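Dropping the structure in here first, questions after.
As you look at this complex, bear in mind that one protein chain is not there, while each of the others sits in place.
Order of writing sets the labels: A and B. Residues in every chain begin at 1.
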Amino acid sequence: MKRFHTKRWLPLMMSCALLAGCGAGGGSETAAGTNGAEKSDSGSGTEAGTANEAEDAIAQRKESGNIPTLVVAFMNWSGSPKGLERVEEKMSEYTEETLGVRVKLEIMDSASYGQEMTLMLSSGEQVDIFNTNYIGYTSSINKGYCMDLEEDNLIQTYGSGILETFNSDMIDACRVDGLLYGVPQQRDMTVGLGGFVIGAEYLDGIGFDYASMYEEGDELIYTDIETIEDIFAQLHEAYPDKYVFAPDSPNLTQGNFFDDLARDNFGVLLDPENSLKVESLWSSEVFRQYCERMYKWNQAGYISKDALTDSTAPSAQVKAGVAMSYMVSTKVGIAPQEKGLCGRDIVVFQTGEDLLRASSVAKYPWSINSMTDYPVESMQLLNALYTDPVLSNFICWGEEGVDYVYTDDGHITFPEGVDADNAEYYNNVNWLLPNQFIAEIWEGNSFDIWEKTEEMNNSGIVSKALGFAFDNSAVANEYTALTNVFNEYAFQLMYGFVEPEAGIAELTAKMNEAGEEIYIEAKQEALDAWAKANGVE
Amino acid sequence: MKTKINKKTMKKYGPIYLMALPGLLYLFINNYMPLPGLVLAFKKYNVKKGIFGSDWAGLSNFKYLFATKDAFIITRNTICYNVAFILINVILAVAVAIILSELNSRLKKFYQSAILLPHLISAVIISYLVFAFLSTENGFVNNSILKPLGVEGISWYTEKKYWPFILIFVNAWKRIGYDCIIYLATILGFDKGYYEAAAIDGATKWQQITKITIPMLKPTIIMMVLMAVGRIFYSDFGLFYQVPQNSGALYSVTNTIDTYVYRGLLELGDISMSAAAGLYQSVVGFILILSANLLVRKLDKESALF
Partner (left out) sequence: MKTREDRRFQIFGNIVMMAAALTAIIPMILLLVSSLTDNDTLIRNGYSFFPEKWSLSAYQYIFQGNNSAIHAYGISILLTATGTVLSLILTTTLAYALSKKNLPGRGILTFLVVFTMLFNGGLVPTYMNYTNTFGLKNTFFGLLIPNLLMNAFNVLLVKSYFVTSVPEEIMEAANMDGASEFQMFYQIALPLSKPIIATVGLFVGIAYWNDWQNGYIYLTRRTDLYSIQNLLNRMIQNIQFLSQSAGSSGEASIGLSMIPTVSVRMAMAVVGILPIIIIYPFVQNSFVKGITLGGVKG
């Protein structure tokens, strides 16, 4: 328990260096290593020269009056916001002045984003900068959507601010076959495993003293799974008509210590801290224990019999008073976030380690379209999105006075009469946008949320395969078959509806039939090649 | 065109071609212009090279449709359900149309509106309604029917033996009101003289139906069946994906070509592979409809589609 705690307190200067906007690589005392520091040093060495070139380009555009409009695409939850054109106009006024470009935002809802972007990118419509979430980073590269950002030193010349924003190993984590096709965004990368959110009133009801368990400055309680099981048993006894636990599909990765290389569960690292051996998850101890626990909980009546088919979000179930707890992966600011979702006081527990998975940095990088007519302009705009707080505020929060106002203490919040339902620009996807760390902080979050997030990103267990991306196009047939098997058999096990021993045997057999070995082999081969190229042992 | 077009035929048929033109033009734009895109199914698509410049991939994009054991299950499910749907829907829709056409009741309009309703709501909403009936904890079937009978509740979404019936029922429930409109409209166009003559000859209602209505409906029925046969490799995605709530335990009786492709390609987003699936379905449908049409032509030339 103590272990995680001390790690959090490692003094790191990174975040303040960033907020002050000065040179990069400042305090990378962690695994970042010397190699990273060297690289950013050389970057800052040439800074003066490149800055001039970049400024010249801007001046030239403004002089010639040749101001291009750049299209920036990303997803949100509810589709194109109502205030889009207004925000675009405000943003463009600003960028015309500072960068000599205008901005058009294509914001699409999550369900249509993947398909719509596939259509737009493959049909050659104008998209200059895009986020790869739900399109898939590797498959975007594979289909030729992403530009090599280092071609002609593009990013070094016009995007040095991006390179300075991150440790160089964060940037390197986005490389595929040595080439940089995208850059990460500033967000929580390390996740706390095995987080449980439990309604505070229920804990009060069983007389569980959680208040004394918080260590100073923490928003969540570090404990172990046995304590949770103990709480669950008491909760079930005290509130027999409520479900103790609402399972959800991401629980597998939220709750268990393994590295789902390339964000699929077919072939994982079971000991990501020490070994690069790709193994099947299904026959592993961690999966068996997980299934057994869920089976136990299900048998004990903790879980709704409709859990497999009910698509109500767990937090909505807690809000409605049907369920008492659910699982999350923790991050800084998790407690206020979940409290908001549940509409009641909650307590967050964490039972596992903090882990930085191989794919967590390059989960959904930002890329520049290979077909863009404006590579330099796009890179400059992207650079500004990472470094210019004014611009970051625009894209994250919209227009001051209309979409947000300042509170007395310097947070921001909705103006009078505006809420999440009728807001004209409220995407709630700042974790996806280039740099939320330099934007204003919403009411309810502490001012040091991003410093703490930086700390957490640098303090957890780091997967050896950090930065490995897997191009599965050669084994796409196996992938489709495996996905179907996963959907067919895994959820019943993961929600505890099937007796683990027989269920796992069946799942494993079906996975084999669907060619998991071939898939794992391909993954291992790619990982070995990657390790060799990057000097990882 | 092979026929020699002289002035006289031009004068006679010119206006007719002119009338056909707007419709044909639309089909050209909507259906024929994108057709060369089918070549995607044989390409490894790369945007920089464009559709036609991308590398050839041979038949590799089709492989995932055949490579695994699932291929048999999804093909079997797709075909069997479609055959069942065609049979049941035709029989029920024709029966309902005939009953409606013969009723004098004032409620006739009400009946007809009521049975059309299910067609008007989306599959997802239907899936909620089905869930309302079949949910294990709160479902009407378990709570209001089985419980009072002293039967223990059934976990519907994990018991696959019920699903062929549920799906056929839901499909009929959704489709009959819609399908019967075509038959009804056709029956209403029949010459009433036949019925009057038959009534004078003392034919019973049943005889009128079997001897007049059904034979006269035959061309329409054949046309409807033929068109359904052409789509036998397609499945109603909403019915097979949403209505069973994507429940894994039911896949062996609910997985069809469309749902398999959807699940597999959701995160892969491979347009070549989805083009391959579409082409496969089209080609099979095309062959089936051609052969079925040929068969119909042999038996009854008038009823053939073309």
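Basically, a residue touches a chain if its C-beta (ideal position, glycine included) is under 8 Å from a C-beta of that chain, and two chains touch if they have at least 3 such contacts.
These numbers come from a predicted model, not from an experiment.
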* **Given A:A59, A:A211 or A:A313, the one touching the chain that is not displayed** => A:A313
* **Absent chain, residues of chain B that touch it** => 1, 3, 5, 9, 13, 15-17, 19-20, 22-24, 26-27, 29-38, 40, 51, 96, 99-100, 102-105, 107-122, 124-125, 128-129, 131-133, 135, 137-139, 173, 176-178, 181-182, 184-186, 188-193, 199, 204-206, 219-220, 223, 227, 230, 242, 246, 266-267, 271, 274-275, 278-279, 282, 285-286, 289, 305-306
* Structure fact -> Where chain A meets the chain that is not shown, the residues are 77-80, 82, 84, 106, 108-112, 115-116, 118-120, 122-125, 134, 191, 248-250, 252-254, 260, 263-265, 311-317, 319-322, 328-329, 337, 341, 420-424, 428, 431, 486, 491
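As a convention for this text, only the chains that are shown with their structure count from here on.
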* Structure fact -> For the pair chain A and chain B, the C-alpha centroid-to-centroid distance in angstrom is 42
* Asked: In their shared complex, at which residues does chain A touch chain B?
  -> 114-115, 118, 121-122, 124, 135-136, 139, 143-145, 264, 304-306, 308-309, 311, 370-371, 472-473, 476-477, 479-481, 483-484, 487-492, 497, 513-515
* Asked: Touching chain A in the complex: which residues of chain B?
  -> 45-49, 63-64, 67-70, 131, 135-138, 155, 157-158, 245-249, 251-252, 255, 260-261, 263-271, 273
